[in-house]
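Omission of a single protein chain aside, the complex is shown with its protein chains in their original locations.
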Amino acid sequence: MGMVGGGKDAFIGAVHRIAAQIDGQIELVCGAFSSNVQRSIGSGHALYLPPERCYEDYQQMLTQEAALPASERMDFVAIVTPNHMHFPVAKAALEHGFHVLSDKPATLNLNEALALKEIVEKTGQLYGLTHTYNGYPMVKQAREMIAEGKIGKVVKVVVEYSQGWLADKNSEASKQASWRLDPAKSGVSCCMGDIGVHAANLAEYITGQKIDSICAELSSVIEGRTLDDDGTVLLKFAQGTHGVLLASQISIGEENNLNIRIYGDKASVSWVQQEPNSLWLKFNDQPSQLIRSGVGNFSNTVSATMRTPAGHPEGYLEAFANIYQAFASQIRNCNSSSNAHFDVPGIDEAIRGMAFIENVVQASQSDLKWHKLAIN
Amino acid sequence: MGMVGGGKDAFIGAVHRIAAQIDGQIELVCGAFSSNVQRSIGSGHALYLPPERCYEDYQQMLTQEAALPASERMDFVAIVTPNHMHFPVAKAALEHGFHVLSDKPATLNLNEALALKEIVEKTGQLYGLTHTYNGYPMVKQAREMIAEGKIGKVVKVVVEYSQGWLADKNSEASKQASWRLDPAKSGVSCCMGDIGVHAANLAEYITGQKIDSICAELSSVIEGRTLDDDGTVLLKFAQGTHGVLLASQISIGEENNLNIRIYGDKASVSWVQQEPNSLWLKFNDQPSQLIRSGVGNFSNTVSATMRTPAGHPEGYLEAFANIYQAFASQIRNCNSSSNAHFDVPGIDEAIRGMAFIENVVQASQSDLKWHKLAIN
Amino acid sequence: MGMVGGGKDAFIGAVHRIAAQIDGQIELVCGAFSSNVQRSIGSGHALYLPPERCYEDYQQMLTQEAALPASERMDFVAIVTPNHMHFPVAKAALEHGFHVLSDKPATLNLNEALALKEIVEKTGQLYGLTHTYNGYPMVKQAREMIAEGKIGKVVKVVVEYSQGWLADKNSEASKQASWRLDPAKSGVSCCMGDIGVHAANLAEYITGQKIDSICAELSSVIEGRTLDDDGTVLLKFAQGTHGVLLASQISIGEENNLNIRIYGDKASVSWVQQEPNSLWLKFNDQPSQLIRSGVGNFSNTVSATMRTPAGHPEGYLEAFANIYQAFASQIRNCNSSSNAHFDVPGIDEAIRGMAFIENVVQASQSDLKWHKLAIN
Partner (left out) sequence: MGMVGGGKDAFIGAVHRIAAQIDGQIELVCGAFSSNVQRSIGSGHALYLPPERCYEDYQQMLTQEAALPASERMDFVAIVTPNHMHFPVAKAALEHGFHVLSDKPATLNLNEALALKEIVEKTGQLYGLTHTYNGYPMVKQAREMIAEGKIGKVVKVVVEYSQGWLADKNSEASKQASWRLDPAKSGVSCCMGDIGVHAANLAEYITGQKIDSICAELSSVIEGRTLDDDGTVLLKFAQGTHGVLLASQISIGEENNLNIRIYGDKASVSWVQQEPNSLWLKFNDQPSQLIRSGVGNFSNTVSATMRTPAGHPEGYLEAFANIYQAFASQIRNCNSSSNAHFDVPGIDEAIRGMAFIENVVQASQSDLKWHKLAIN
């Protein structure tokens, strides 16, 4: 693969590289790691890339890689830039004939995501979106159990993604914070765009239901911010299921507290990202069950995402790697005539995510309570 | 004390008696334990009361006790009936010259609560309300820490009270469920009136702030119910603090999951009722602190609510007893000229609770998002 | 009941009184609360006892109570003194025709315990021992499950009772510490006598197996102590089951960490006193089960020890009260011809406890590894 963005000091770039490399199936072969030419090339050198494949910018990378023989050029592009560059890089990569695996949110706004779908369809290349948290084995297990009816009809969803790192006014100076709080680079939302969209995706992924209507209230808790740093969204799903989504970046003491509870009319499941190898199945009238990664039997789909035996904890990097592995499998498969399904968030999730962000921002500004989630 | 309601098989009656007796300061001396005369008297006998103080109904109890010499008659009345009887019994007791300690919600509706305040003021008797969860030592500790500025300015509150026991249609047949789902006995709300009001009270008690505006969405998840069994309320407090209140009685697998998190601009505190002897104080940039009942120093106010050394868990009954103890101290003090403060929820909390319930129901029926919490 | 010891400031005296009173079945009617006459009488007054039943010492109490008409005198004596007084008070009380409920360890040494058994048998009075931790509902549930074969054949037991409060040299000045570290009042052991014996009793109670052989190592970690403040005992049970018992009073940061794990050849159970309403049942090849007080079905025996519904935590005082309740039932029953079994630790547990303490101290002083647990 080739990487755009994610130079040294960019947290998420290193994470993507580890996720790609961990299973020995994907090799980083080139990159344009920064909008700064020197840093871009320097990062490539530091990563032991051959000098001729440390590119100055993504345009150069796409042009020169496309000119290489098929057996030598990169197979896909991983996009790990700030949000505003996701669309132009993805568009160019697809149009140069490369598959794309992009960080989320997919684009700067919904219109770009809709345009991207047309490009994906036109070019026939694969498009994947790193909704990392889908990659956890216990998330997949929850999804399977719900699909199999283990908790009965889903009646309520509570999903939360709380962090505290943006609580400090001083934190804004950091590289991580500065672009996220800048509408030109981040889009119409900070908190919902950065993490609320993960929570919405997780709720839809696990339940298999789509959010239909929302009531939203966003806040800029820290003075002087133009974008939200906290918010709550009431949800109605298409099947009538109710839900609540809480997201925050100013909740001091919260590290990366993504958690979800899905209540059915027979049982409930709950999962907490900071203890990712555990999944609770609870009842009203019998003991709760703690499902642990590696203990007992799992479907092939779930088993394939576990690397260690019980009690040898896997974490965030392995979940991320599962997204990469699935995307690699999808690429391997795409020249064949198979109709195999690969569990990779794609262009439809990209559109739903951008729609969620934009609709929440609009609903938050409205005096009316409920709003249909519009995708167009 | 004398008790109205709470005959055999009534869960909460036994709880009140234990809470009253546990510290050897309050003695049950009489009662009218049921609207059924035989059951009322039978319950009294089973509780070893002298036959002449096992009354047929509360009117008889009040009349006959009032006729006893001051040194012999009961000091106060504990009301543990279904909601619709709270007001008439409290009114009669106060007017017969007895202090009243009532289960919550205080009355059937806000108007009754406002009327009750006039009676309390006119009679000069004491009125207490058993918002049990205020009685936990770690709740009082949290309140003190926030008042002392340990977490800085409060910026966000998340409070939740989730249960699952009403998820089952069959559960409706139980004595506990049937009156709670009957508007004539329960009032305009089931879930918010039974448990949501505890959560609202807890949030106001710990933060010392008052809820000012609400956005509410209630549901009747189980088909055929006229009252809510689930709901979410977005909160704005008078100081501008944001909050979210979740309440549910249909969340299968939740036992009695009352929990609260208060985020400040320096730190946060969190408490979970099912692990009541622990209180978390969390920071962004230093280790979290786990404050444990009995470990280290506490104020006299907090210490006075602990009965055992560290690691000898106290629970719900002891928290309940702390409300009774504080009320007993208030009674002992009320003939003196002291201005001592006693930490007992009273008539003002009664009014705020009923206002919360009624406003939430109205807000839930509105198409508009935000509503001022009206008390009049 | 009448109480010997447990005057004001004696932690365990207040605990016994709460445990006795909480269920409204037992009334404190008299006491000799201290070896200091003034304090003894003053404590009685503070507890609202009639002046004529606030006794100067236990001899006076036994003589005068025995002289009252049967319907007026106390039913039993609760002994809550330091260890060296357990035997003389119990002996005198039994010989005056009173049942006895004694704090543990039963006596100052094994010989006294053996002598006490003869007195119990001769007088025909009831004798109970407050091994509090047996009173927890989840402990009884574990015992039942093991008896029913739910975990298969028991193969290993790990039981631990760790505290930290005696880690501080300065702590020795406290009333609690001073007599425990004094061989004349405490006996041959501090740590094993005070808490190790609870752990041994718990292991035998839950498994239904008897300790047969031991290998012991005791330490006096804090300089200058003549008695142990820490120790480990390897166990072999009569059926061949292996075990480990850890006890410590100098493990800083441990509050009252009594916990036990019993491994069978099909499953295991584990329980932690500081989270007493939870019991784990674990397997190798299926999800763990978290059994929670109040959730699902329990036997009548276990249900009878629970006072609140699920999620309303009960704790140490309620467990203690369960011992008192069972003893009260045993007394009520003892004039009848019934052969009902009452789940109260008695004189046999008293002897086993004293034998455990003495054998462990001897084994610790030996160069040989294994020693038969001798009772004679």
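So that you can tell them apart, the chains are marked A, B and C in the order they are listed, and the count of residues begins at 1 in each.
In this text, a residue touches a chain if its C-beta (ideal position, glycine included) is under 8 Å from a C-beta of that chain, and two chains touch if they have at least 3 such contacts.
Predicted model only: the values in this text are computed from it and were never measured.
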Looking at the full complex, which residue from C:T81, C:Q141, C:Q176 or C:S251 touches the chain that isn't shown here? C:S251
Looking at the whole complex, which of B:Q38, B:S71, B:Q286 or B:N376 touches the chain that is not displayed? B:Q286
Among the options A:V158, A:V295, A:I331 or A:A350, which residue touches the chain absent from this view? A:V295
Which candidate, C:F98, C:W165, C:F237 or C:F342, sits in contact with the chain we can't see? C:W165
Touching the absent chain: which residues on chain B qualify? 281, 283-292, 295-297
Touching residues of chain A against the unshown chain: what are they? 11, 14-15, 17-18, 21-24, 28, 47-48, 163, 165, 254-257, 273-276, 292, 294-295, 307-318
Using the touch rule from the top, list residues of chain C that touch the missing partner. 151, 155-156, 158, 164-165, 167-168, 215, 217, 219, 221, 230, 232, 234, 242, 244, 246, 248, 250-254, 261, 263-268, 270, 280, 282-284, 288, 366-370
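Here, only the chains that are shown with their structure count from here on.
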Proportion of interface numbers common to chain A and chain B (over half same, under half different): same
Indicate the whole-number Å distance between the mean C-alpha point of chain A and the mean C-alpha point of chain C. 55
Taking each chain's centre as its mean C-alpha position, how far apart are chain B and chain C in Å? 35
Indicate the residues of chain B shared as contacts by at least two other chains. 165, 254
